[in-house]
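Below is the structure I would like to discuss, written out as structure tokens.
Just one protein chain is left out here, and the rest sit where they should.
Then we have chain A:
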Amino acid sequence: MFQEIQAIPSTRTRIQISTPPLSVSVTTRDNLTELGAAFFFSSVIMLVSKVSRAGILMLRGLSRGKLTPITRAGYIQRPYSQYLQLLFERQTETKVFQGSIFLKHHNFSTTTTANASEEGSEKEETISVTFVDKDGEEQHIKVPIGMSMLEAAHENDIELEGACEGSLACSTCHVIVMDMEYYNKLEDPADEENDMLDLAFGLTETSRLGCQVIAKPELDGIRLAIPAATRNFAVDGSCNY
């Protein structure tokens, strides 16, 4: 039996449980017979008892997804760095997470929350982002609204460095927005971000720091390139210490 937990962080955490053949959202009560209700509760119990480490990892990490990147205080970063520690050591969990994203597409959802279709509710909560690495390989991921591109990359095993873990003290999460149209939809970088972009390798007109690009609906379909290191990094003048 497929069981899956899908946690979608936005301003609150909403749990949507899909267990074929019955699909139930916590907020709906339409057409539940007593039998259906019993089935629902027993599958919830099974689900809870079978929750994988991946599930906990995901929920913990994603529910902390909304970091405030502008702050200078190192404190907010600690939960994120603990998350990174887990991510580095337990790669299998990430694969299970990716597996469950795949499983999701096999379920039919009959929720009667705001949108009629599962696709519709997805668009509201996640956007599609494509990362293009320095070898030209593309990776398509779904990013929850409110999550930074840096976090999204790390959750999906995409090789984007983040030395200062999102505290605007480095330029290693530098990404290039591949389409000007999307670049213009982003808010202008603050002085602090520009100061860090000054030092980024392979800086372009549409460069941004991945930790400062936050997923919002208008960015659905955005393509981000991870820059290749320039050969002449020792000579290009951007080397100050």
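In the analysis below, a contact is a pair of C-beta atoms (placed from the backbone, for glycine too) under 8 Å apart; a residue touches a chain by one contact, two chains touch by 3 or more; residues count from 1.
By our rule, contacts and distances are computed from a predicted model.
Colleague: Between "NADPH:adrenodoxin oxidoreductase, mitochondrial", "dolichyl-diphosphooligosaccharide--protein glycotransferase", "BHLH domain-containing protein" or "GUN4-like domain-containing protein", which matches the UniProt record of the unshown chain?
Modeller: The record for the missing subunit names the protein "NADPH:adrenodoxin oxidoreductase, mitochondrial".
Colleague: In the complete assembly, which of A:Glu138, A:Glu181, A:Asp198 or A:Glu218 touches the absent chain?
Modeller: Of the candidates A:Glu138, A:Glu181, A:Asp198 or A:Glu218, A:Asp198 is in touch with the missing chain.
Colleague: Tell me where the left-out chain touches chain A, residue by residue.
Modeller: Residues in contact with the chain left out: 72, 74, 77, 81, 84-85, 88-89, 134-136, 161, 163-165, 167-172, 191-192, 194-196, 198-199, 201, 203, 228-230, 233-234, 237-241.
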